[in-house]
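Yeah, one chain of the complex is gone here, protein chain that is, but the others are all in their spots.
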Amino acid sequence: MYAAAFDYVRASSWSEAVAQLAELGEDAHVIAGGQSLVPMMMLHFAAPSALIDIGGVDERTIELRDDGTLVLSALVRHADLEHSDVVAERVPMLTQAVRQIGNVRVRHRGTIGGSLAHGEPAAELPCVLIAHGASVHTLGPEGARTIAVNDLPVMQLMTALHEGELITRVEIPTLTDGQGSCFIEMARRPGDFAMVNAAALVTCDDSGTCTAVRLVLGAVGNRPVDVSPEAQELVGHTIDDANSEAVAGAIAAGAEVIPSSHAGIEYRREMAGVQLARALRGASEDARRRRSGEAVTV
Amino acid sequence: MATDAHHPDTSKLIRLLDAVEGPDAPVTTPPRPAPARGPLGRTSPVPHRDFVEKVAGTLPYADDWGFPGMLHGVVVRARVPCARIASIDVSEAQGVPGVRAVLTAADIPHNAISEEASGLGIEQTVQPVLAGERIRYDGEPVACIAAESMVAAVHAAGLVDVEYEDEDGVFTIDEALADGAPSVHPGGNTYVAYHSAIGDVDAAMARADHIIEGTYQTPRVDHAYLEPESGVGWVDADGVVTLRVSTQVIEHARALAEILKLPHSRVRVIAAYMGGGFGGKEDMTVEPYLAALVWKTRRPVRMVWERQESLLARQKRHPFRMHYRTGVRDDGTIVAQDIKILGDAGAYPLLSSRVLFAGGVNATGPYRCTDARMQSTAIFTNTVPTSAFRGFGAMQVVFGYESQMDLIAQRLGLSREEVRERNFVARGDIRVTGEPIETECGTRECMHRALQELGELSAPTRGGRVGRGFACSMQPYGRSMFFADRASAWIGLEQDGTLVIRAGVTDLGAGQAASLANIAGEILGVTVDRTSVHIGDSHLTPLTGGTFATRQLYMSGNALQKVATLLRDKLAPVACDLLGCTESELEWANNLVGVAGDRARSVTMAELSRTAEARDVMPYVHDTYHAQVGHFDPDTGQGQTYPDYTHGCHAVDVEVDERTGEITILKYVAVHDVGRAIDLQRVEGQIHGAAAQGIGYALSEEMETEGGVLHSTLFANYLIPTALDLPDLTAIGLELYLGKGPFGARGIGEPPIGPCGPALASAVQDAVGVRMHRLPMTPERVLAALHTGRDDSVPGVTREDT
Partner (left out) sequence: MTATRGHLISISINGRPTEFAVEPNLSLLELLRTDGGSPEVKLGCGEGVCGTCTVLLDGEPVNACLVWAVQADGCEITTVRGLAAEGELHDLQNAFLDHAGSQCGFCTPGMLLTVKWYLDRHPAADREELRHAIAGNLCRCTGYTKILDAIEAYRDLRLKDGDGH
């Protein structure tokens, strides 16, 4: 397990990191947790000429703004999310998702920014963030901009980030009244790469009728897909076995499924349908519990 | 430090953990806990040294110990599955700064790994240490390199320039057996074919009320021990090539000497405590490359294989395709068995002749049958060679014969227990090889106990369907008797009454070394904390044969029992003299020898030892235990095979998710008749561990290839069970009927790996009504079977065949 030689520098701020990246050239790379990058280097799939360590450029803060938006530094680690009460309360799908990432050691290094920038189709967090309509703030040689998370993944290991552009912050609209959510990951063993990710966020009125639904399917194609449009027929109805299966089945039938070493294409297509339906029902049930004031543990 | 020919400069042999503390700092290892701790065995409430060091983190494994300035070795591997080597150019690799050797086939003095593995005179196809002409599997070694740093070695490896000419290969058993198929080796793709028969199978089949047929498939799996293949080699001051490696077999020193064309006395193998073996370190791994690099450079060399390299290219378990035809009466009595086994040997034989032998002669399982026939064949393919793995052929067939028993029960409308009760073997019954079973068989009792322990059917936990299943097995322990197995040991009392044992066992974590101390303690009364066991050195410890075939307790345990008893008998007259009693009154316990029933009359082992020596009765013994010898005729398929068997039964409740095919184990009980348990806690540990591997084999582990290329070489993609994939397993070692090990013990290392697959398949059938014929029972395969009502996943079998 030996990677090719590289230069190493530490950045003390985001702008310094951007400047160093521009200066060191296109073979330079940033590193934060390194849980995706370092294995690639060890297996000789990546050979950066230089690593700019951004692990300490900010305080890894998690903040809830008055408008209900959760603001995370891109350097917030999966373990930080896992143990955060405000996340469990306001974006419970994030807590559900982050528990399933890798193992306890990976979670103490891996960052949300790193996960988003890496572009792994089986990653959990992008699905949750897309369902919540989250966005990222970036800083690059041309300045700062905002990108909706849904616009970030392009395909396997490729994102819409420009050369030298870094994710600095993630902003997530949190659960509002009437909403419930459910994230389901299907993997061969706990912590393994996902075969199917399903994230559902529903809004229901006091009678349990669904008034809005957000649904995201991940890990089967080469990027997570916002399939909310195909779920709109649930609006105006109470989500039940029949309609959730029907919607999920139709989505699965039309989904793009790429080959994987974990299972065959048709099986994963079928599982997409099963897990999307379960996520929808789970979100509806979560909304019901919150509506009725029942204690909800994530 | 002064050195001479007899005292090599050991100042160079540092333990790496001295590096920070300094050469003068004593290496302190924790003391053994006081004897008041909880029991670990009848005479040893104190844990053996190696377990203390394991929890302390101070045990030096093969890569934890080396030399300053040692070179780093790597193997360069072909990445094509079947090709001719047109040319090899190592000039660029040799030019890398820090590289000290780049070896290819031409540099190996005798470029052959060969041993007559079968014990029956079957010719062993030669496997080169480094391929020079043909590549027969993806990952086959073509060169090895030693350099001053790992980085330089890896860099140089990438510069070895090999020109390949792709050739057509055969990648499955069906392809290998097809007419006109390319040959992996001259002489065709059938490597060895065994056959045995008793009675008149065809006539008996004709008389049967029903003939039940089934075809079953088991996977190619990896040992996945956590410690990689590793070791350090050097040439000592006497010119002896010495390797300290993670290995199950120190006797490979002879093969290494042959490879280097050195006298056997000039090659020495030391076995470090292994971080797992399971048969994957039974054949050589790093040894030939390490030895060659050491011999070429005359410098210490270290080699550790990468996990991905190990998954790619190190030997695996034989996939078996088993076809059973069983003739039965209406009442379920078996009247005829006709069994055909095809095993995928991969590109080179290694131990295939023994694995297919073991599978074949055990294919009828613990069921009586007077008219039976078996054929067991090893087939070459252009895939990674297959060889030893816990269970060794006899575990694959458990899936065959237990699946058949359930199928018979289903077809005849009988219960699964009833069908087995009607057919269980007993002492005296004749096997397909014509030999009688020599000890009592406890299969029935194990079955009853396992089902009883399960209790009431478990409740579902996630909305799935619950089912219960079980499977019995009969797994041999000890080597085939025609190997005339032997194990030697040396035992001696020091002047202060402490005990030293020297035996060339290798320890793969199952307490091999510890059990020797326990056995000696049982006989001589010297406690474990006053016993030192030296193991695993081909020059300094008497050879005991390798740790495999669940033979180590049987062989070295018996050897220890023998030498300890001989020592006791040798010293007894001296003790009698000192105590004024007869031999029958002597009691050996707690580091004393005394008169039974009279506490005041005793002498210490120290006094006994010194007195004996003064009288020229030397207080040590070196002797050899010879296993029962048998003879087998491969032409007739008749003769003696294994000395004895361990019987068992596993029972399990599962829950099947009918939407996803996922299987959850709710409750699992494993029961085996172990004869006599030397250390019950260790016995349970073996049952837990083997069953865990068997469950992984049954549900998730598989090395899938296409065109001879693995789908993935990542450890992340090789699915061994985590703590969340296994339930708490109830492991029960019954002491029912004495076996042939020391004190009547039966081997337990391998037997618990066999019944898991069929027990789980039985439970899945009970839960959802479909029978899986192929392992692993992945969710995808289970779901497909649920959709169609049958398992169609066995390759080479069409609907019409069954």
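We call the chains A and B, going by the order they appear; numbering starts again at 1 in every chain.
The criterion applied here is as follows: contacts are C-beta pairs under 8 Å (C-beta built on N, C-alpha and C of every residue); 3 or more make two chains touch, one makes a residue touch a chain.
Source: prediction; values computed, not measured.
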*Consider the whole complex, including the chain that is not shown, and state which of B:K54, B:R610 or B:R790 touches that chain.*
B:K54
_Out of B:Y273, B:F424 or B:Y737, which residue would touch the omitted chain in the full complex?_
B:Y273
*Touching the left-out chain: which of A:P39, A:G178 or A:G249?*
A:P39
*If you put the missing chain back, which residues of chain A would it touch?*
1-8, 31, 34-35, 38-39, 42, 51, 53, 55, 79, 102-106, 108-109, 190-191
*Residues belonging to chain B that touch the chain removed from view*: 16-21, 28-31, 33, 37-38, 40, 47, 50-61, 63-65, 97, 151, 223-228, 273-276, 278, 304, 306-308, 508-511, 681-682, 684-685, 688-689, 691-693, 714-716, 720-724, 726, 728-729, 731
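The definition used in the following text is that only the chains that are shown with their structure count from here on.
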_Between chain A and chain B, centroid-to-centroid distance (C-alpha), Å_ = 44
*Sites on chain B touched by chain A in the complex*: 150-151, 154, 306, 308, 659-660, 700, 704, 711-712, 716-717, 719, 721-722, 724-725, 778-780, 783-784
*Write out the stretch or stretches of chain A touching chain B in their complex.*
1-2, 5, 43, 186, 188-193, 261-264, 267, 270-271, 274
